[in-house]
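Every protein chain except one is present and positioned as in the full complex.
Chains: A, B and C, in written order; residue numbering restarts at 1 for each.
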Amino acid sequence: MYVYPTHIGMRDTDAAGVVFFARYYALVHEAYEAWLRSHGIDVGAILREGRYALPVVHSECDYRRPLWCGEEIRIETTVREARRRTYAINFRIVCADGRVAAEGHTVHAAVNMQTGKSMVLPEDVRKALAEMGDRAGPNP
Amino acid sequence: MYVYPTHIGMRDTDAAGVVFFARYYALVHEAYEAWLRSHGIDVGAILREGRYALPVVHSECDYRRPLWCGEEIRIETTVREARRRTYAINFRIVCADGRVAAEGHTVHAAVNMQTGKSMVLPEDVRKALAEMGDRAGPNP
Amino acid sequence: MYVYPTHIGMRDTDAAGVVFFARYYALVHEAYEAWLRSHGIDVGAILREGRYALPVVHSECDYRRPLWCGEEIRIETTVREARRRTYAINFRIVCADGRVAAEGHTVHAAVNMQTGKSMVLPEDVRKALAEMGDRAGPNP
Partner (left out) sequence: MYVYPTHIGMRDTDAAGVVFFARYYALVHEAYEAWLRSHGIDVGAILREGRYALPVVHSECDYRRPLWCGEEIRIETTVREARRRTYAINFRIVCADGRVAAEGHTVHAAVNMQTGKSMVLPEDVRKALAEMGDRAGPNP
């Protein structure tokens, strides 16, 4: 599990006074990028090299309680599943008092940018997923 | 079905050259707000009155193909389900050539802002959902 | 002058109940992209071809009154200045009652993406700016 501590900024709130539902996904992606970075995967470099991409092919989230401006949170991410060509990441947003504000997951596919077709996960991504633990590693 | 035509702006794209996955939700919410407006429901006024809110309690999306900067799209929304205290909205993002770029749904609950508890859908929301057709109306 | 009518969506508001100051720029860029599109300039195609870019090198805005969720606005844009290598765009956000909510401008430079250096404005951009009127056209 990777734990990313942060605070809720005004940019992510809306006129209801709490975080706009679409921004939960931006927040958890920020944690996911930090996690990849901590495993030596540089998302920016992957994009600039242009050999492959790891687009989100599915996302979903259950919203359990509102998140307020300035609130201290931590985002917990784990590998939900790692397959040959896809992987899924679980996320949970946890408030300072331990209550879960939201949980869900994203599914990612490896895509060869030359052909536009799905491809087997690049070795370094596969390795990072395996290291990330928590049900990580290719399915049997 | 409500059809909302628009174009993909730079603000919604990311360094992969296409729309960032979290922004699909912002786009479909824009269509949803236009739909409510067309049925006389003013989301801004509801928020300012502060009697009730209609927060998203679940969202999910399947991403079928990338959306490019400047691309012309239409967003199709239908009522997926209308219950006593919650309702769900289906969305589809359709490209100019008719291909579906993404589809999913959001689930909304009515919340009494005085008590913070769930409440029966306000009459005007219930009526708007019924008028919206496509499987709208309270379940039997 | 190009006039772009739109509504304020929840995505652009924040916990103060009104549009977050940074989003004014996203809104006026949406109008600017629509304006370029109306003159046959496809920003997405320019980015994908990768020959040149038109980055913003300066932006500024005066905020005169808040913008509320659901509010009907129009965004007025004019060419402020067109020089050999740069141009500037004026914007005004005008409320339904005619009051100006915000005004400001952005300055853009043409950059050769092969060399990373500034370049003379591409002919079609220069032509579009001239057509756009309102003080458009290269300075004497």
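Everything below uses one rule, namely that contacts are C-beta pairs under 8 Å (C-beta built on N, C-alpha and C of every residue); 3 or more make two chains touch, one makes a residue touch a chain.
Keep in mind it's a predicted model, so treat the numbers as computed, not measured.
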item	value
Residues from subunit A at the interface with the omitted partner, ascending	7-11, 17, 26, 29-30, 33-34, 37, 42-45, 47-48, 68-71
Where the missing chain touches subunit C, by residue	15-16, 18, 20-23, 25-26, 29, 44, 47, 53, 55-63, 66, 106
Absent-chain interface as seen on subunit B, which is shown	10-11, 13-18, 20, 22, 68-69
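To be clear about the criterion, only the chains that are shown with their structure count from here on.
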item	value
Touch-based graph of the chains, sorted into line, ring, star, complete or other	complete
Homomeric contact subunit B-subunit C: same or different residue positions, threshold half	same
Fitted rotation between subunit A and its twin subunit B in degrees, CA, nearest 5	180
CA centroid of subunit A to CA centroid of subunit C, Å	33
Between subunit A and subunit B, centroid-to-centroid distance (C-alpha), Å	23
Rounded Å distance, subunit B centre to subunit C centre (Cα mean)	28
Touching two or more other chains - residue numbers and ranges from subunit A	15-16, 18, 20, 22
